[in-house]
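If you scroll down you'll find the structure; I have some questions about it.
One chain of protein is taken out of this complex; the other chains stay put.
So, chain A:
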Amino acid sequence: MITRIKILDIIIKKLQATKESYCGRLYGTFIDNTIVLLGLQLDNNNDNLYSVPAEVDFYGIFQGYSDNEDVDEILTKCAKIDVTDTPVYLAINISDSNNVVCNIISNNKISPIDYELVSASDLYTNFFHVRLTGNLLLNCEINEKGIIESFLNLRKDLVSGVTAFKLPKLNVILSGKNNENDIIGLPGDPTIADVFESSDLSEGNQKKKYIEKQLSLDVIDVSLLRKVTKDESSIEEKKHAPVVVLDKKSFEILKLPLSIDTLSLVNRNSKLSSLYNILLESVVKNLRLYEAELHSYLKNNNLQGKVGKPEVLHFFPEECGHFITRVIFEQSEEQSRRERQSLHDLLLLSRQYPLFRRANRYQFLKGNRNNMPLINPHKAVKATSNGGKICLVKGKYEYYHYCQNKMDDNGWGCAYRSLQTLASWFKLQGYSDREVPTFKEIQKCLVDIGDKPASFVDSRQWIGSTEVNFVLNTLLGVTSKILYVSSGDELAYKGPELINHFEQHGSPIMIGGGVLAHTILGVDYNQDSGDLKFLILDPHYTGGEDLNTIVNKGWCGWKGTDFWDKTSYYNMCLPQVPREV
């Protein structure tokens, strides 16, 4: 049967945008006789394979060329790919405006093949992400040999038949026995989709209800179990009654806590029983990642005093198209920044904004998100018809408005809410690790910097764009540009400046005038007619988190210049965004 190829659209876009003759490898997975390419990395010494979910592997290479392709080199590289007999080769002709041609390699021959472009949201509807967590403790002698040996032993131990997995919400256990009964708690061997779609347990389901246009991933939680009694699947070794071995050798030992936290990408239609080996692979992958990071950490750092335990974080940059899992040791900001930079470079990602800071981590839903602020409600807003250049906020923000978290700020809290929306943007973009400040924190901050008297805390006094600027600067270290206009009419002429802000910075803007505060999420500027429209997020909304109401009643929507009060002056706070990763 002929293998089909699907390629995630952003891969092709990224390759078309390259300016040098890059070469690298393509990540993919295999489903229904189709190779699905969903990521890429440059060829260098860093192998990032332990950072991608289990079941994602190298399925091909890409190479930019300007004159002639080096066929031998391509064949040699492809020969190293062992998960498929027909690896994919994407050829990028630099001299022909980066035209990308998809080839398949079979029997040492390169032949062009058609491919289908898919979007991330279409692609991931075919998959579940399974997130496996558990705790392990590694003890090793603190030298290279000791570390390698200990990790090796731990991996050997885990694959020796003692590992089992539990689907906590279902009370189902997958044990590694090689017979039919290795699913405990469920009859037969259903597909993964059968098990999870009906039960409404995967976390994507709730999200879909109110944010249609956003990429939603179905994530299943699984926990790591260890069998401590013998059964048929145990590898037979010589058994004996417990003995106590006392070894009085003194040496230095490293106790490394390992929070296992690892992802697998699984076909919805796979049988549940097939999950066992995939999960086992994902633990092993996670351990290898830990080991690699530990080695590289010890090259640059001394383990002195208390060093916090390494942290596992998952990232899903939309620019990347797949999950990247990082194991992060406590180290200097400079080292972390260098690591992030090289990761950006490796994955051909822009260094203009952060994607792999702690705050960028993927937020797995813990329970119900129904009462949480909506993310990016403007994605559901109908397009404008101004025919101009549209520039919108980049990335994600949370919609803060009146009366959230059981607080009645109706009539005075609108600028606070707009400030919270701005702060959420900085958090969700990864610039700040800080949670969105509460009203009290905002007020206290203004008192602390001497802008307001102590009585301001817990008062119901409103704030304006100047205060918003102060707080963003003090709590988040963000500087803002302040734009003044003397009347609502004058706002109509701010098109170029606002376009520039959204292009360069992409952060939401807080605008205050008279007694009202709003958030500007974007503009539609028609250069020919001079017409300007504003995408407004209105903090005066007092209802629940209902996207339909918010969009249909215009709490988030496009407004003309007549939205502004002609007799009032306005101040805008434009948060400036640093260019760093």
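Heads up, the rule we're going with is that contacts are C-beta pairs under 8 Å (C-beta built on N, C-alpha and C of every residue); 3 or more make two chains touch, one makes a residue touch a chain; residues count from 1.
The rule is short, and it goes like this: contacts and distances are computed from a predicted model.
Trainee: I notice the complex is incomplete. Of the names "Meiosis protein 5", "Phosphatidylinositol glycan", "ER membrane protein complex subunit 6" or "Protein odr-4 homolog", which is the UniProt protein name for the chain that's not shown?
Mentor: UniProt lists the chain left out of the view as "Protein odr-4 homolog".
Trainee: Identify the residue among A:G24, A:G39, A:G64 or A:P310 that touches the chain left out of the display.
Mentor: Answering carefully, the residue with contact to the hidden chain is A:P310.
Trainee: For the chain that's not shown, point to the residue among A:D67, A:D247 or A:D458 touching it.
Mentor: Hidden-chain contact among the options goes to A:D247.
Trainee: Write down which of A:K13, A:K80, A:K156 or A:K230 is the residue touching the left-out chain.
Mentor: A:K230
Trainee: What is the set of chain A residues that contact the non-displayed chain in the whole complex?
Mentor: Interface residues of chain A facing the absent chain: 133-137, 139, 142, 164, 166, 171, 173, 175, 180-181, 184-185, 187-188, 223-231, 238-260, 303, 306-310.
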